[in-house]
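Note that this complex is displayed minus one protein chain, with the remaining chains in position.
Chain IDs A, B and C follow the sequence of writing; residue 1 opens each chain.
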Amino acid sequence: MKALVLEEKLRLSLREIELPETLGPHDVRIQIRTVGICGSDLHYFQHGAIGPFVVRAPMVLGHEAAGVVLEIGPGVTDLAPGDRVCMEPGIPNSLGRATRLGRYNLDPNVRFWATPPVHGCLRPTVVHPAAFTFRLPSNVTFAEGAMVEPLAVGLHAATQARIAPGDVAVVMGAGPIGILTALAALAGGCSRIFLSDVLAPKLGLAAGLGPITPINAREENLVAVVREATGDWGADLVFDATGHPSALAQGVAALRPGGAIVLIGMPGQPVPFDVVAAQVKEARIETIFRYAHVFPRALALMRSGKIDVRPLITERFEFDDGIAAFGCAAQAKPTTIKIQIDL
Amino acid sequence: MKALVLEEKLRLSLREIELPETLGPHDVRIQIRTVGICGSDLHYFQHGAIGPFVVRAPMVLGHEAAGVVLEIGPGVTDLAPGDRVCMEPGIPNSLGRATRLGRYNLDPNVRFWATPPVHGCLRPTVVHPAAFTFRLPSNVTFAEGAMVEPLAVGLHAATQARIAPGDVAVVMGAGPIGILTALAALAGGCSRIFLSDVLAPKLGLAAGLGPITPINAREENLVAVVREATGDWGADLVFDATGHPSALAQGVAALRPGGAIVLIGMPGQPVPFDVVAAQVKEARIETIFRYAHVFPRALALMRSGKIDVRPLITERFEFDDGIAAFGCAAQAKPTTIKIQIDL
Amino acid sequence: MKALVLEEKLRLSLREIELPETLGPHDVRIQIRTVGICGSDLHYFQHGAIGPFVVRAPMVLGHEAAGVVLEIGPGVTDLAPGDRVCMEPGIPNSLGRATRLGRYNLDPNVRFWATPPVHGCLRPTVVHPAAFTFRLPSNVTFAEGAMVEPLAVGLHAATQARIAPGDVAVVMGAGPIGILTALAALAGGCSRIFLSDVLAPKLGLAAGLGPITPINAREENLVAVVREATGDWGADLVFDATGHPSALAQGVAALRPGGAIVLIGMPGQPVPFDVVAAQVKEARIETIFRYAHVFPRALALMRSGKIDVRPLITERFEFDDGIAAFGCAAQAKPTTIKIQIDL
Partner (left out) sequence: MKALVLEEKLRLSLREIELPETLGPHDVRIQIRTVGICGSDLHYFQHGAIGPFVVRAPMVLGHEAAGVVLEIGPGVTDLAPGDRVCMEPGIPNSLGRATRLGRYNLDPNVRFWATPPVHGCLRPTVVHPAAFTFRLPSNVTFAEGAMVEPLAVGLHAATQARIAPGDVAVVMGAGPIGILTALAALAGGCSRIFLSDVLAPKLGLAAGLGPITPINAREENLVAVVREATGDWGADLVFDATGHPSALAQGVAALRPGGAIVLIGMPGQPVPFDVVAAQVKEARIETIFRYAHVFPRALALMRSGKIDVRPLITERFEFDDGIAAFGCAAQAKPTTIKIQIDL
């Protein structure tokens, strides 16, 4: 089949590749319709590796996908050919200890699309376990379906935060994950979000999506704004989607006594942590990794209109222009949030 | 001052009554502007008692109120004359054990407006602790401010439920508390509400307020509808706002494995509880009593527009027509949700 | 192989039965060494059914077992022949929705030993999934290993209770489950247990096992004793291991504001539930069904000596006397707690 292949760092091909996939009893075969480009896809393209994961052989990119079921295995009962679906890109070992506890995202043996050496989904069809394939509500398009994966990260963060209804939250970072986290936190119970970034166009877009107060970190002091708006009490929750070395300290400073910080961004190096500053507030710090069990929840919130991801899809490309799509991502405009490829 | 006084069962007066109130250092004096009529006000009017609470002497009614600060005690720092506010009607003993644990609603010595022998707030002014007086956001009217008290019940229910973002919930009962619980559950993270009642007009009103699926319990089988809509899995959460003897059994039947039921309605008699039916789902059952710490959260959600209570205010009366307002409440139309009195 | 077979109600045989079991890749074959008799085994013997589960064909009894690994499947890495082990008797469908969430005990398709039509383990060997087979610490005997199953019920109850260190608990019922729940609650953080029953010998035995205050329900008023001992505040937690119709009401009365009740016992009929009495305390009611993920925890607590189940094993029989063991169980003395059969 013809796929978008990362041959090696900085070299993409749209070419034939042999990807024999047999359909197991609990699998479905899916025709891919839309795939979003994630920061990790771009990072593999630009650097050939992410930390210990190195691209040593040609690898198909892409892990944010929606499509149509073509064929089902004999043991599949809740999906049928023709169903419009989106997919979780990581398949854990079902016998792993973390998996059995219900925390399958922590299984060290997970096979995740477009994480070397596992091929991604920028190709016409994939075979996937039915248990990780989810039917799209009728009001959710393929483009929106392909946004469920990044939304799941934000929704998982919102879930681990244990939001109490009406909580005030800070989200640091107005890239796709930051904005989706803001939307997830609002849908998940927050009354208001303070969203900080240094790029005004992204903040401007996000500010129109709900009770989101944009804070331009170049011009305003996040902590001061939050403390002023909360009667010097602080935010109930802080989500960091930047991974910036100063985010943790800023988050602790913005937090109310007894509040919680959720670390989504992945800093490249250890960051300084002022433990005592956190202790005097008994800050709880949650760290998250991908997501578990949230795809159905994301779809339910999109179905009811509580989350609308469409404004975040800023550029779309045809599959034949897939390499151009990566070029666009590599030189992203300040207004770019999410680039998708249609098959 | 002139107040709406329940002289005895079925006998209301709008008359002068001496209510000397001295302003303590941490108190504020408030001019009352709007008071809602609660089911408990009506019950005292019609029956002269609620359970062990018997009206043995003339008592001013009313506990859902908003107004304007007239005067503050010398120790009050966060309110000022002219502030538009709403008030929590129950004042706990600050030294009580439950209060100190942060669960002041469970303090047995709480003094609650319009619960005998404590006078309510259907009168021109009250003195109230600043700690239980909350400033209204500029976009929240007195009428909406007087809705915070019943909304607080629903919001407390939503909080105790520990909603995970995207949860599907059932709410039984489409009176004011039921609808406000539905709105609170949606604002608090639910993706969808199945709301059941026997009165079509109330369901019709509620169905326009968000992703709320009305279920006319006379015509449809709630459990069957929920199971069908959830792929035979069941609702994540069930809220009962009816107190009906069959609500618990129905709630257990509608629940998913590992779900939770929140009991808000207060049945007059013990209800039958099929423990085994709950056990096979490991149902968690939360019981709630009034609310604690949720007024600021309710106001934050009204401020951001996530909760709009205005459609629920169906009738309004002038203070001089206060007795007629109770007459209206006693013979409520199917379209009546909340009746308020303006001072 | 020779097994203890319930031919039909009230008729047991120790006889040859063909039980062909093939060893799958992730299975182990186990030589059974000790099996405890559970109330459910006895109930099937005496009544031929438990609720909807009816013995329609000869069925091997027994589900509380320990033994030695004889053989392992090719995919088994963490067990080896010769390992001393105990086993969880219920095997869920690994693809079921509850299973994937980590709550496999709620899977409706679970296959549970000695629950019709699934054969139990009163036989020389069984084949079992390695994932539900647990190595015994060196200081834990087969007899103790066969106690892990009933202990797991108590430990799951203690886990769902969410004990805060130092909590005071009530346990109703001093049968095997009640006493094991008391031991689990103490090991799990409680400072003190009030244990009620009507049989003085069981209470006497239990009172020697830790800070357990026995309450003879025929002579003392549980609620009065608890309230007196807690300065009229009430117990933090109540565990019911009786299923008695009055247990819930008594539990609510004994509870402190904000406390929790865990319902372990399974009443034969719906029980009366005074919702308002629970509401004024905001009682949380947890219902539990068997257990999940607690076998390793039970073994860890037995390994460290925090739980010692040996005093509860009051009678032991040889396998050839297995029918007599059931006779003993059917006419249990007041001093009998747990009867075991050694193979």
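Here, a contact is a pair of C-beta atoms (placed from the backbone, for glycine too) under 8 Å apart; a residue touches a chain by one contact, two chains touch by 3 or more.
Worth saying up front: this structure is predicted, and the values here are computed from it rather than measured.
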item	value
Displayed chains contacting the withheld chain	A, B, C
Residue, one of A:Ile91, A:Leu222, A:Leu263 or A:Ile313, that touches the chain absent here	A:Leu263
Residues of subunit A (touch criterion as defined above) contacting the omitted chain	51, 97-98, 101, 103, 105-106, 160, 233, 243, 248-249, 257-258, 263, 265-267, 270-276, 278-289
In subunit B, positions touching the absent partner	26, 94-95, 100-104, 131, 293
Subunit C, residues in touch with the chain not shown (by the definition above)	78, 155, 158-159, 162-168, 184, 186-189, 191-192, 210-211, 231, 294, 296-298, 300-301, 303-306
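To be clear about the criterion, only the chains that are shown with their structure count from here on.
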item	value
Whole-Å separation of chain centres (CA-atom averages), subunit A against subunit B	38
Residues of subunit A touching at least two other chains	none
